[in-house]
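Just one protein chain is left out here, and the rest sit where they should.
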Amino acid sequence: MRSFVNPQDLGDLQKAMQEALEIKNDRFKYQHLGKNKTLMMIFFNNSLRTRLSTQKAAMNLGMNVIVLDVNAGAWKLETERGVIMDGDKAEHLLEAIPVMACYCDMIGVRSFAGLSDREYDYAETVLNQFLKYSGKPVFAMETATVHPLQAFADLITMEESWAKDNGHSLDNFDFNHKKMKAVLTWAPHCRALPQAVPNSYVQWMLAAPDVELVVTHPHGYELDPKFLEYTNPATGEVRRAVVEYDQRKAFEGADFIYAKNWSCPGVTEPADYGKILSKDMSWTVDTEHMSWTNNGKFLHCLPVRRGLIVTDDVIESPNSLVIPEAANREISCSVVIKRMLESL
Amino acid sequence: MRSFVNPQDLGDLQKAMQEALEIKNDRFKYQHLGKNKTLMMIFFNNSLRTRLSTQKAAMNLGMNVIVLDVNAGAWKLETERGVIMDGDKAEHLLEAIPVMACYCDMIGVRSFAGLSDREYDYAETVLNQFLKYSGKPVFAMETATVHPLQAFADLITMEESWAKDNGHSLDNFDFNHKKMKAVLTWAPHCRALPQAVPNSYVQWMLAAPDVELVVTHPHGYELDPKFLEYTNPATGEVRRAVVEYDQRKAFEGADFIYAKNWSCPGVTEPADYGKILSKDMSWTVDTEHMSWTNNGKFLHCLPVRRGLIVTDDVIESPNSLVIPEAANREISCSVVIKRMLESL
Partner (left out) sequence: MRSFVNPQDLGDLQKAMQEALEIKNDRFKYQHLGKNKTLMMIFFNNSLRTRLSTQKAAMNLGMNVIVLDVNAGAWKLETERGVIMDGDKAEHLLEAIPVMACYCDMIGVRSFAGLSDREYDYAETVLNQFLKYSGKPVFAMETATVHPLQAFADLITMEESWAKDNGHSLDNFDFNHKKMKAVLTWAPHCRALPQAVPNSYVQWMLAAPDVELVVTHPHGYELDPKFLEYTNPATGEVRRAVVEYDQRKAFEGADFIYAKNWSCPGVTEPADYGKILSKDMSWTVDTEHMSWTNNGKFLHCLPVRRGLIVTDDVIESPNSLVIPEAANREISCSVVIKRMLESL
């Protein structure tokens, strides 16, 4: 595997899930693969969970890790040709990226959406530059529009919980069991946030054949259509997310509630891209919301602002999966790094 | 060992000293213990010696190390329930701590006293949150009121020096030899400093049966009573520090002078907590001060401001132990990490 951006990059998702569960049983099993191999983690934006879990996964696999914190503001790369570089851009990406790449075997990149230029963000400019010019395997550690390590960890967490609650074994994992209903719900927030997490969550839930996904949000928060539709790379089958604007209706019978805020994706009104359109606190997930579900489990990628996204009671309840979900970031990342090591 | 805050946490101090000397003879002897184990060092405040020595100790023991610099100003954790988190606190400690903990096997925490709220500082709020919510072994890398890695290193340094000067062997170390007189002396400084180092020094010297401790400082600098008294966990014996306000009288016959500034502990006048009550330069340790001692050795935890705490002549003299004292930070920390690895 040379790039990890979308669920399709993993090929057969059932096999990837089996590998995840195998690695969770023995995190150090593939440690020989990483010997004398170096992962470079490049952060254009801050990170806590992603940095820690990725570093841990790489160390589990025997790799050396170099962390590079690039202040997105301070380190500006020129991307054009023909420019006299006498301003604040001290290096051209055509030098910077190959140079970083020459000291490592694999690259993880974090680069958030700026939320001001939709075209630039949705073109995944930074990520694609690394894919194009580094010559090394590259995985997304949350980029402008996707956060696949999170969504893969979300799926693992849901499958573990579902298997436990339904009494089926995780040995020799397959998707062929009772389907679960998952709801991605928008919730209010005080700051404008990117769409990377909801985009990837939708993608991955559509890729998992045992999940029936409903997306619910106020009008204007429609996600980009390319994420609402998923084509199975093996069968060509197309699955589409159901969008339900009535949050209560969406929650009814849900087995999993995935709460997340995002700012306007600018699909219906491009001029609104990155804006906060609503702070409607009736969308905050509280015990009443959860009472509409089928004794649903609660997920969130963290960090979470209590009182806005979710109440204390819900996030602290036994049905809250947020901590195991965070812990599974180490597992999803281990599968990705293992696959990339095998491809070297 | 699941926590390291006070000397009692080590159990039998004589045995801990034996381990320290054993590890100093072969720093890599217990390297197998740390294989595939990860230490997370969390710094809410800057660090030089502590960061370097702890990282070195963990690597000696074969561990992986993740360093997390948390800007105490920038990363504010909500600690209350029922709050709508729409302000500057982006995460609740009930999520943040378990998440950090889930990517490691052991945690070191540095979090200084703020020196404005005595109750908050002396409650060791941050440290105790990690002890309570992380589920992992936690050791203090200088917290609001204690710096046990330093004090343990101080004790090792004094015992080594004392054994050398008195011609007794360090093999099969025991405390049963000629007693040494140690003096903790306040000295002036231009900034208000916490009491963590003097608090722990007093605790550890009271825990060492071969040390007779005298504490000297201007009026108003009385340390918190809980540190001036030590109960031996095995025998129940209580030892108390002698306080002597006359610095010269305190120094007479001293074998070890431990100089340190601290701000007002607020014991007699709570309103003075964290204030500088004196800049009296007659307390600066110079050659005349040292001439009152029994050819005493000089210690300081570093960094030290020359001319305020101590003169050039004293700190550069052959009787100065500040560099071996700093080097022993690697040893004290190795014992702590080894004990925690054994408890996993």
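We call the chains A and B, going by the order they appear; numbering starts again at 1 in every chain.
Everything below uses one rule, namely that contacts are C-beta pairs under 8 Å (C-beta built on N, C-alpha and C of every residue); 3 or more make two chains touch, one makes a residue touch a chain.
This one's a predicted model, so the numbers in the text were calculated from it and none came from an experiment.
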Could you tell me which of A:M100, A:L155, A:V285 or A:V304 touches the chain that is not displayed?
A:M100
Could you tell which one of B:A192, B:V243, B:V267 or B:V304 touches the chain left off the display?
B:V304
Omitted-chain footprint on chain B covers residues 27-28, 31, 48-49, 52-53, 55-56, 59-60, 190, 302-308, 312, 315-316, 322-323, 326-327, 330
Residue-wise, where is chain A in contact with the chain that is not depicted?
36, 38, 40, 64, 66, 68, 78, 81-87, 90-92, 94-96, 98-100, 102-104
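Just so it is clear, only the chains that are shown with their structure count from here on.
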Please compute the angle of the rotation superposing chain A on chain B (C-alpha atoms), rounded to a multiple of 5 degrees.
120
